[in-house]
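For this view, one protein chain was removed and the others were kept in their places.
Order of writing sets the chain letters: A and B. Residues in each chain are counted from 1.
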Amino acid sequence: MEREDVWELGGRTLTSRLFLGTGKLGDESCLPAVCAAAGAEVITVALRRVDLQAPDQGVLAHIPDGMILLPNTSGARTADEAVRLARLARAMGCGHWVKIEIIRDARYLLPDNEATVRATEILAREGFVVLPYMSPDLYAARSLVDAGAAAVMPLGAPIGSNRGLATRELIAILLEEISAVPIIVDAGLGRPSHAAEAMEMGAAACLVNTAIATAEDPVAMARAFALGVAGGRLAYLAGMPAVRQQASASSPLTGFLEGL
Amino acid sequence: MQVTINGQQREVLDGMTLVQMVDSLGLIGMPMVAEVNGEIVPREAWGTFVLPSGARIELVRFVGGG
Partner (left out) sequence: MSQPWTPPLLPDAAFEASSQAVDRALSRAFPRLMDVAALLSPEASRRLEDLAAVAAAQTLRHFGRSRLLFTPLYVANFCQNHCRYCGYAAHVAMPRLRLSLEEVAAEGERIAATGLRHLLLLTGEAPQRAGVDYILDCIRLLAPRFPGLALEVFALTEADYARAAQAGATALTLYQETYVPSVYRAMHPAGPKANYRFRLEAPARAAAAGLPSVTLGVLLGFSPWRQDVLALVAHAWHLLERFPGLEVGVSLPRLRPHAGGFAAPYPVADRDFVHAIVALRLALPMAGITLSTREAPRLRDGLVRLAATKLSAGVRTSVGSVAGSEQFAICDTRSVAEMAAMLRQQGLQPVFKDWQPLGEAREQAA
């Protein structure tokens, strides 16, 4: 009786709602097991210079075949740098998806929404599937949609902070107001319950990196997040009973109707 | 002639192609993208792409990232 809960992104049909980040893993060889445990279909990577002294195969060698690669533009401080990184990523020949990430602040790693809108506009025109990482702001989200973003990815809390949905109220506004594209909560989700909460609120998916990568057992944590995401999603679909406003008037508020 | 590869100065032979340079670094076969003076050089053109003197070359590949 359970219908398959699929969704569309960038012209692809997805069944998983957990995107996986690949940073901060001590040992990338565990990635196949982590991907399997997460049930992930989309996985992020970053671009860096080849180390001429100690060249390696890079992370690709550990990513299972068939996954959708989502290169990010980490390191970019301006729209132009993000565009350049996106083009380099596409030249790798692994698809045309890109997560725009433009950061000009070293302490909180907060994205620059304005520059992100500009980069989104350019890259969407060039045919990229653009997933912009952003601070949850309604107007910025609308501008990103107008600029051609395939989804918007508001942050739950600063990258790597594991603080959960610190921006809950602002994300709730995006979920309420932005219906043209999926909303994927990215960054800050430190526990499966954080991801479940985002999914209960109606997010289309979550992107998790640090919390899984830095767990003592990344494979088990990937599974835990997958369950959190699935549970939250199921609850959202089930139509959660509303929190009842306590109606405890000592005399009925509509009692005046009796005497009419 | 002098070129700059990933920020490091290197001396290479005049008329060297991009593929020869990548080979000389022991990087042939590794998944990477090459950018010369800010322009991406498609892999199929590496064999015929002659490095200009003073070229700034960037060789990048995918690493773990979120």
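Following the convention adopted for this analysis, a contact is a pair of C-beta atoms (placed from the backbone, for glycine too) under 8 Å apart; a residue touches a chain by one contact, two chains touch by 3 or more.
Given the structure is predicted, the values throughout are model-derived calculations rather than measurements.
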Chains still shown that are in contact with the chain withheld from the display: A
Residue numbers in chain A that touch the chain omitted from display: 176, 239, 241-249, 252-257, 259-260
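As a working rule, only the chains that are shown with their structure count from here on.
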Centre-of-Cα separation between chain B and chain A, whole angstrom: 34
Of chain B, residues touching chain A in the complex: 5-8, 25-27, 30-33, 35, 38, 40, 42-43, 58-66
Residues of chain A touching chain B in the complex: 21-25, 28, 44-50, 52, 55-60, 69, 71-72, 74, 84, 87-89, 91-94, 159, 187, 207, 209-210, 213
